[in-house]
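For this view, one protein chain was removed and the others were kept in their places.
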Amino acid sequence: MIGLLKRDLTLAIRAGGGFGLSLAFFLIFTTLVPFGVGPQTAILSDIAPGILWLGALLACLLSLDRIFQLDWEDGTLDLIATSPVPLEGLAAMKALAHWITTGLPLVLVSPVLGLLLNLPGPGYLWLMASLVLGTPALSAIGAFGAALTVGVKRGGLLLSLLVLPLYVPTLIFGALTVARGATGQDALTPLILVGGITLGSLAILPFAAASALRVNLR
Amino acid sequence: MNLRVTDLACARGPAQILAGVSFAVAPGQALILRGPNGAGKTTLLRTLAGLTPPLAGTIEADPDAIAYAAHADGLKSQLTVMENLLFWAGVFGTRDPAPAIAAFHLTPLLDRRAGEMSAGQKRRLSLARLLVTGRPVWCLDEPTVSLDAENVARFAAAVTTHLAAGGSAVIATHIDLGLPDATTLDITPFVAKRIRTDDPFAERMG
């Protein structure tokens, strides 16, 4: 199982675009917001928590369709399914690899983008904390969606349609944590709820993803 | 007995493909599957490998005994030959890839990335994976595609060694590998192309 993770990380580095692409998307998305909303710093700092969370969420979404698609196309998925590694373990490792290549870099650059949007001082810690706790849920939900649509040609759009409604609670609690933290209100409750969603997703969704993979392989 | 199949019926999607397939493969024995294109060799092998559930009948084999090799090579083009082999060695529990490298003469290619190799070289690597799995029953789907004569001989030698060590193999192929103890099974008599028997919407007409 560790071998799967190592392989996926190596592939992400060698294939290029693994780490960089979603980061670049996050940056561009955040840069475009003031062009649409206007440069008033008061407005920007009001909407910064939501925009940052939304940007991270969409950046995660970008690379979801690659989670199982490449292994499906070159036949690796068939071979792994007949190997001693359980598909549940594969789904969990794929989600983890997606988080390391996408979620974690987003967490690390988010404070810089917070500066661009004039996020108030106390918000930065809450931003990073909520993203660290919340992005694993985005990866786990995404891996489930990717498993559902792995047999669909050009399934990217369908994948977004399936996954985005499932992202709603994570987004609500994540953005609320930052918004409350930035204005000095109680941010711990939504943060704990973000953590709860992540733990629940990690516990249940690898099993759902594995059953979807089995259906798609047969 | 490494693998015994009794009265097996296989399906692909909504269609039943084969019915009444029975055979047994003893240790040291190879079974060559023959049949025209589209007869259902791939479906049979996928059913044996446990990817597709059988419609009827039984497959008696240790679930961890079967190593499956499909049409697709299952290689990662960004990884080198060595990395590909080590990955599969890790997946199947650590085994020394050296015999696999020697058997398919991969030593000069070890640091090449799979994406830079020819189709035949990729096939050799994908067959070498079988040795790394350490599993006794090989289920192989057209293993010699894009191999030249020299490498077909290497492959036949690898299978012979595998059989001599008590392994067995089920191979769908059209060429003669010259294996010592091989039985040939023509699957044409088992072909039963019709709508699958468990489809409740297929009603007998008139």
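Each chain gets a letter, A and B, in the order it is written, and its residues are counted from 1.
We take it that a contact is a pair of C-beta atoms (placed from the backbone, for glycine too) under 8 Å apart; a residue touches a chain by one contact, two chains touch by 3 or more.
As a working rule, contacts and distances are computed from a predicted model.
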item	value
Hidden subunit of the complex - UniProt protein name among "4Fe-4S binding protein", "Cytochrome c", "Heme exporter protein C" or "Carbohydrate ABC transporter permease"	"Heme exporter protein C"
Touching the absent chain when the full complex is considered, from A:Phe25, A:Trp53, A:Trp72 or A:Phe173	A:Phe173
Which residue of A:Val85, A:Leu162 or A:Leu202 touches the chain not shown here	A:Leu162
Candidate in contact with the missing chain, chosen from B:Ala98, B:Ala153 or B:Ile195	B:Ile195
Contact footprint on chain B, counting only the chain that is left out	13-15, 193-195, 199-203, 205
Where the unshown chain meets chain A, residue by residue	144, 148-149, 151-152, 155, 158, 161-162, 164-166, 168-169, 172-173, 176, 190, 193, 197, 204-205, 208, 211-212, 215-216, 218
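As a convention for this text, only the chains that are shown with their structure count from here on.
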item	value
Whole-Å gap separating chain A and chain B, where each centre is the average of the chain's CA atoms	37
Residues of chain B that touch chain A when the two form their complex	49-53, 64, 66-79, 83, 86-88, 90-93, 129, 133
List of chain A residues in touch with chain B within their complex	2-4, 7, 10-11, 14-15, 74-76, 78-85, 217-218
